[in-house]
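Omission of a single protein chain aside, the complex is shown with its protein chains in their original locations.
So that you can tell them apart, the chains are marked A, B and C in the order they are listed, and the count of residues begins at 1 in each.
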Amino acid sequence: MLKKRLIGVVTVRQGWAVQSFGYRRYLPLGKPEVVVENLDRWGADEILISCIDRSETGQGPDFKLLERIAALGLSTPVIYAGGVRNGADAVQAVNLGADRIQVDAMLWDLPAELELLSRELGNQALIAHLPVSIRDGALYWRNYRNGEECLLDHAALSRMYLEWVSEVMLTDWVHEGTPGAFDEAIPKLFPLEEKPLLLFGGLSASAQLQRVLSLNNVVAAGVGNFLHYKEHAIQQIKRNLVGVPMRAAHYASEER
Amino acid sequence: MTRRTIGIVDYGVGNHASVLRAFQSLGYRCRVSRDPSVLAECDVLVLPGVGAYPTAMSALTACELVGFLQERARGGQPIIGLCLGMQLLADVSHEHGVTAGLGLIPGEVVPLTTVPWHIGWNTIEVVNGDDLLAPSDQQSVYFNHSYVFRAPEEYQVCVSRLDRSFTVGVRRGKVVGLQFHPEKSQSVGRVMLRNLVEGLTRA
Amino acid sequence: MKYCKLCLQPDTRPNTYFSDDGICPACTYFAALKEVDWLERVDILKDIFAQRTRKPNQHHDCIIGISGGKDSCRQALWVRDFLGVNPLLVCLSYPPEQVTQRGVDNLSNLIELGFDVVVSAPAPKTWRDLKRDGFGEFTNSFRSTELALFSCVPQIALRYNIDLILWGENPALQLGDMRALGRNGYDGNNLRYMNTLMSGKEWMLKRGYTERELIAYTYPGVEEFLEANLNIIYLGWFLGDWSLVNNAMYSCGYGLEIRSDDVSATGDLYGVTALDEDFTPINQMIKYYKFGFGRTTDYVNEEIRLGRISRSDGIELVSKYDHCCSSGYIKNYCDYLGISIEDFWKQVHASVNRELFTIHADGRIERKFSIGVGL
Partner (left out) sequence: MSPVTSNQQPGESVACKRCLYKTDHPLGLILDEEGICSGCRIHEEKDRLDWQARWKKLESLVAPYRVASGKTYDCIVPVTGANDSYYIVHLVKERLGLNPLLVTYNKYFNTPLGIRNLANLRIQFNCDILIQNVNPSSVKAITRTTLREFGSIYWPCLAGQTVFPVQTAVRYKIPLIIWGAHQGVEQVGMYSHEHEVEMTRRYRKDHDLMGREADDLLSIFDTLSEDDIWQYRYPDDATLDAVGVRGIYLGNYVRWDPKAQHEAMVEKHQYKGARFARTFDTYDHVDCYNFMDLHDHLKMLKHGYSKVTDHACREIRHGRLTSAQAKSLVQQHEHQPLQHVDKFCEWLGVEQRSLEFILNQHRNPNIWKPMGPGQWERTVLPSEECCNVATVKQEIGFTAHANLDNGEQDRYIIIGKGYPT
């Protein structure tokens, strides 16, 4: 049967893999390709490489990083996010080894482009990313570049051409980096019931992950900072995720 | 020790990088090419593929590879189609209108019925007792597609299941098609690719 | 007390049984060596290694227990450069207070000859306390340290997942400790029954040491050996020219540094044994007062068997040096154990074999037996 997915999220800033806290404070981690290679060995179901400063600086996707990662010959599906402005960017990122593309800034700047991306890559390859927070019981969508927020109702959603994407990632940006702080009301408040959701931001403990992954419209959960505090962090989470259909923890044994 | 050579068909669409690295990490010599003479010398041909069916078929035609691939298949050359590459083996596809495929394995490509796409890790069940895929029965592999290859029962080698089962693996002689991404299915995928190449190239 | 007819080995060594015609086991063994087809024996060893397959990510083919002295240097070089296998050398090193500069230099020399070496060194204070208690109880401060020495190699072999240990000489054959005799000449698995190991660590536990202090003094059980299919093989059985002097000559050619004192200080004829510490002369002297033979006898016996000196010349050397041990070494030994010279001699006198020696009022110990003749 189809499994729920545990995604290893690698936040990249100025070429460095970093820990991110509430979209505003960062701590240095290391080289993205070494972090990604490690998540591949740990058996993450997918790896999301999220370059958070590409759109702000208008540099487009970090193709060099994708090339360095492809050269590692890893065999875990990779989602690339960061600076994808148009169809050409998306196709080139896929050619360089990304399996799926996630967009955020494009939803504000050029949402119609999603139709072209879908025609090129198929909407199963596309994910929309919405940083959200809850105020007075409602979801607010944040433009991380300028801090602007708008109510995430059907009107706002209709302007995003989400019919061309297969999945939506909701990030509880306020609680990002705070262990166990993800606001579990977020997936329940999202207006499009049947859109498969990926959740991120403050998800750390297995019990909490188990609860959100048991919601039927939630297909994946992303973990970022908390994967870097212990060895075999992915496997430890999987081991404790009882009752969730997920690939079992895998401990590689290199028979040389 | 002569290492097997894998010819990855380059028709300008799809993720060569990952497929190339996967076979290289298994120790195989690889060629990424659209030149029939180069591809003809390879032990196994691989059709990668991410993206839209019509774009892929027009690219194959433009590179004059359609006839070449059909002739090689008739001649018994092992061919492995991955994801979109599998669908290209079919007679026809209904993605974005109707497009003729390579016709190497009977069947047509149609959209998934009950759900719009099949994304993520799912178990496969090997059917018709296929010897090469048997060791991978009941293992989880990575899917990322919204169309499916509906093939006659005798050409199905493995199926997967959402609310009901559908074909995710076809084979006719030495031509094999897999709907999922073994190059992105970690150790399970590596074992499967090795079994396929070794099995298909055994005399 | 009787002497072997051929050499100067008295029958007082534990677990030693002379033949009916009065020949010691070592001479009997040595005599039998003449007919040995050494090439055939080496082939046995080559086959043993040929059948071995390396475990994944394990590039060592066997373990050799070493101290950095004459035997280890020779064995390591022969195993690597003649047999062409890659040994891991394992060394139990004395604590900083006891090891000599020569000892650490010889170990460094062995490493520089290109060997992988794991050095295990037990906790210095526990080591010294056990030596003091061993001296107090058995007039033998080496009982604990020998147990650590013999335990260290199989302990590491089991943990490093290497199932073949190469050891120097078979104490049963070359030194006559019969109970260590294995199934065939080179099988070492009965090593555990050797006199030194028989006492185990029970006496230490009885004196109040706890298990956690005695990890380094725990010889692995038979079950551990069997479960890991761990085997011990004596290289001495394969090396036809194995001898104290020969091994020293091989190793000196590769940089071995030998003792700078002379036989009158240690009873060590050529100064090629006990290179890594200076308490052995004391232990050999005490062995002489307990069993009537010391370090000089060991040398002389070999020289006699090899026909390099006559039995009568041997008698002169033994009577002149077998009891020798410089007062300076005794002083260092007492300082190390934290006992006075008087306590030292009181303890030694209590262990002197009164059948073999008389102790005069002034403390002088005089031999009752005559070397080579006995009582």
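Quick note on the criterion: a contact is a pair of C-beta atoms (placed from the backbone, for glycine too) under 8 Å apart; a residue touches a chain by one contact, two chains touch by 3 or more.
As the structure is a prediction and not an experimental result, all values here were calculated from the model.
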item	value
Chains shown that the absent chain touches, full complex	A, C
Residue in contact with the excluded chain [from C:Y3, C:F18, C:F115 or C:W167]	C:F115
In subunit C, positions touching the absent partner	57, 59, 86, 93, 95-97, 99-101, 103-104, 107-108, 111-112, 114-126, 159-161, 210-213, 215-216, 218
Chain not shown, touching residues in subunit A	13-16, 18-19, 21, 24-31, 34-35, 38, 41-42, 228-232, 235, 251-254, 256
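Basically, only the chains that are shown with their structure count from here on.
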item	value
Interchain centroid distance [CA atoms averaged], subunit A/subunit B, Å	28
Shared-contact residues (touching 2 or more other chains) in subunit C	none
For subunit A, residues that touch 2 or more chains besides their own	none
Subunit B-facing residues of subunit A, complex	1-5, 40, 43, 45, 70-77, 91, 94-97, 99-100, 119-125, 166-167, 196, 219-220, 247, 250, 252
Complex interface listing, subunit B residues touching subunit A	14-18, 21-22, 24-25, 50-52, 55, 96, 116-123, 140, 142, 144-146, 161-162, 181, 183-187, 189-190
